[in-house]
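Working notes for the structure below.
Note that one protein chain of the assembly has been removed; the remaining protein chains are unaltered in position.
A and B label the chains in the order they appear, each numbered from 1.
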Amino acid sequence: MSQISISIYRYNPEQDSKPRMQSLEVEVSGDRDLMVLDVLELAKAKDPSITYRRSCREGVCGSDGMNINGVNGLACITPLSKAAGPARKLVLRPLPGLPVIRDLVVDLSQFYEQFEKIKPWLINDEPPPAIERLQSPEEREKLDGLYECILCACCTTSCPSFWWNPDKFIGPAGLLQSYRFLADSRDEATAERLAELDDPFSVFRCRGIMNCVSVCPKGLNPTRAIGKIRNMLVEQGT
Amino acid sequence: MSGFRQISFDAIIVGGGGAGMRAALQLSQSGFRTAVLSKVFPTRSHTVSAQGGITCAIASADPEDDWRWHMYDTVKGSDYIGDQDAIEYMCMEGPQTVYELEHMGLPFSRTANGRIYQRPFGGQSKNFGKGGQAARTCAAADRTGHALLHALYQGNLKNDTVFLNEWYVIDLVVNRDGAVSGVTAINIEDGEVCFVAAAAIVLATGGAGRIYASTTNALINTGDGVAMCLRAGFPAQDMEMWQFHPTGIHGAGTLVTEGCRGEGGYLINRDGERFMERYAPNAKDLAGRDVVARAMVLEVLEGRGCGEQGDHVMLKLDHLGADVLNSKLPGILELSRTFAHVDPIREPIPVVPTCHYMMGGIPTNIHGQALTRNEAGEDVAVPGLFAAGEAACVSVHGANRLGGNSLLDLVVFGRAAGKHIDELLRQGMQARQAASEDVDRALSRLRRLDTSSEGENTAALREELQSIMQLHFGVFRTGEFMREGIAKLEALKPRIENSHLADKSATFNTARIEALELENLFAVAEATAIAAEGRDESRGAHARDDFRERDDDNWLFHSLYFPEKRKIGKRVVNFRPNVVDTFQPKARTY
Partner (left out) sequence: MVTNATSLGRSGLFDWLVQRFSALVLLAWIAWVSIGVIAAAEFGYPQWRALFAAVPMQIFSLIAVLSLCAHAWVGVWTVTTDYLNEAHLGKAGTAIRLLTQIACLLLTLSCLIWGARIFWGSG
């Protein structure tokens, strides 16, 4: 057994006039490298009022995105050893840039609104064939690195452009999904999709800071997808 | 209790996973006011964790493939207590349902000629078991559940389904005629309690794997729908049938898809022996999951387990080569590196059988209507109540589910429930009236928690429940040991019923939700325990040391657990498919 010190961002609007950091010591067993979520669960067993979202606990549902020692990530697949370092100290805060509902739970409405803006569904008005629409493995390969997004919001909430214009800049997650449909050989709405992106904010607020790439827990590259959208806009617009 | 708001819809779906969203999509497309109430944002539902694929005979890998072969495999896999009318419906409707998903945008992997890629999975055969291994599982790499769930969410967004996300349903509102008129629910974000009324209520709340200490299931799989039915006095079917997936990562419980073995991986013991050759000479590592899981446990018990404790076996993949692993099983590489600290390209993955799937659930017909028993002992539909997916027991999985059949079950029966409700609504089905005391009753457990002043807290009680289930109702079971488990559950019951909620705040109170979930876990665990003790035979996933043989004379039946009597009865299995001839029970070997 060993001790881990955690500092957790606490805010309950019914009790607190402003947020505070709570310090906690948690006993962890030494035989396995725990994930940050495991430590949080231990902390919650001690103090059930600690609040965060979680579901799959294996990095595929995207519930437990949070700011771990200054870096956005998923608590369930961030090993304690990597997050806390040799100092064995964990600092947990909510994802930055969005309103906090309680403790580590943020209001993701703006994030979802930006996602919905890009019409995240396949558009193809041709009557479908009796079987599946055919797609070559090469065409399908273009969707790799795009469709895997889990909407955890780690990227978008680490993006200064999104912090400054959350109502207008679609943000890395939404744009990655936008390109997922632009790149799909089965989608027929390329021109309409591009027309809706051609304002000074939706795409062009990306300044290539690449925080999104460095934090994505699935190793995806939104900046590259945004570059590809820009190239498509250039091709269509000139 | 007064002061709650009432909201009304044509139909409400409880649960935003694959089954729920498929049902919602069907109804929204028809223009009915449909709401999905989900305790998590829909794409965080457990369907997202499904890896290997969705099994159905689309005849891509093999142009000769036939849904009847798929049906044969499924009936055999179920150890003959799957309902053959339902299995027939699922296998026959499957291809159309999968094509619809593809048209919706699901990014399936592809073959060279542009069709959907299919991989071999356990228990699959050609030509009614006589033509060797089939490849029938349609896959989007090893992220099929994720791709499917997101495609369904996208389809629902397109069709303007109303989403009440992060709403937790507390109980069914049942009126004096025994009809379901809605649900009571709490908006997690602000704590507001509502009565949500509708003509049709679909329970698509998924499984309850969290009754076990070691499970591949998400933390949210707490059996809410099944428990709501039990509290309302409706029966649950085949609750003793729990699938232990052969390959959960040792220590972490994370799932490693059967697709690994489908792509050519195999299990080895401490001597490096491919032991499945001894247990299933034909299908080897692709035998039914119950067969493989038992073989693994026997290897460990007989001292051939791996590791210092000798408590697991290994899944070997390295011989497949980096290219195959990177293109076909990228998610598995990621999970193994994260949770097992091994790189499957070079070394085998430590695995153990881990609780994975609830074959039982709310009994339904193929239209998704929830069934109960009348006084004459006949099946009758509960007015207003429907169920689909893992929460339901229609029953296509019987005593053991085949890999890849769960995603198919979700979409086929989610769609079927949607279609049937569509028809009923067109015929003028209305929401049933509820009196205020009916709503009150459905709020009683919330009220109890909110006024509790002493008692134990949730986390410790939950842990105790999970270890009882793990110990007494695992892969191998014996009567005496199960009765001991039942006694422990009985002792635990009042402690859970009197648990204490210290934090009573309204805003995003997850402690309150977890306390409500614990009661649901307990209800499911109790049904499981009593049904398991009652079925004195071995069949499918239910393996008893004291009754090692399958007993078709007495137990070619579903078990039906009645919550008020805390007893099980029998329900006949359907052996009357509409198109094909009945598959008669045979000895089940792989």
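Here is the rule we use: a contact is a pair of C-beta atoms (placed from the backbone, for glycine too) under 8 Å apart; a residue touches a chain by one contact, two chains touch by 3 or more.
Note that the structure is predicted; figures quoted are calculated from it, not measured.
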Contact list for the unshown chain, restricted to visible chains: A
Positions on chain A contacted by the hidden chain, ascending: 161, 164-165, 167-168, 197-205, 230, 233-234, 237-238
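To be clear about the criterion, only the chains that are shown with their structure count from here on.
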Centre-of-Cα separation between chain B and chain A, whole angstrom: 28
Sites on chain A touched by chain B in the complex: 12-15, 32-33, 44-45, 48-49, 51-63, 77, 79, 101-103, 105, 108, 112, 116, 119-122, 124, 128, 130-137, 139-140, 143, 147-148, 150-151, 181, 184, 186-187
Footprint of chain A on chain B - complex, ascending: 40-41, 43-46, 48-49, 58, 98-99, 102-105, 107-116, 140, 143, 146-147, 150, 154-155, 157-158, 189, 218-220, 251, 254-255, 331, 334-335, 338-339, 341, 457-460, 502-503, 505-511, 514
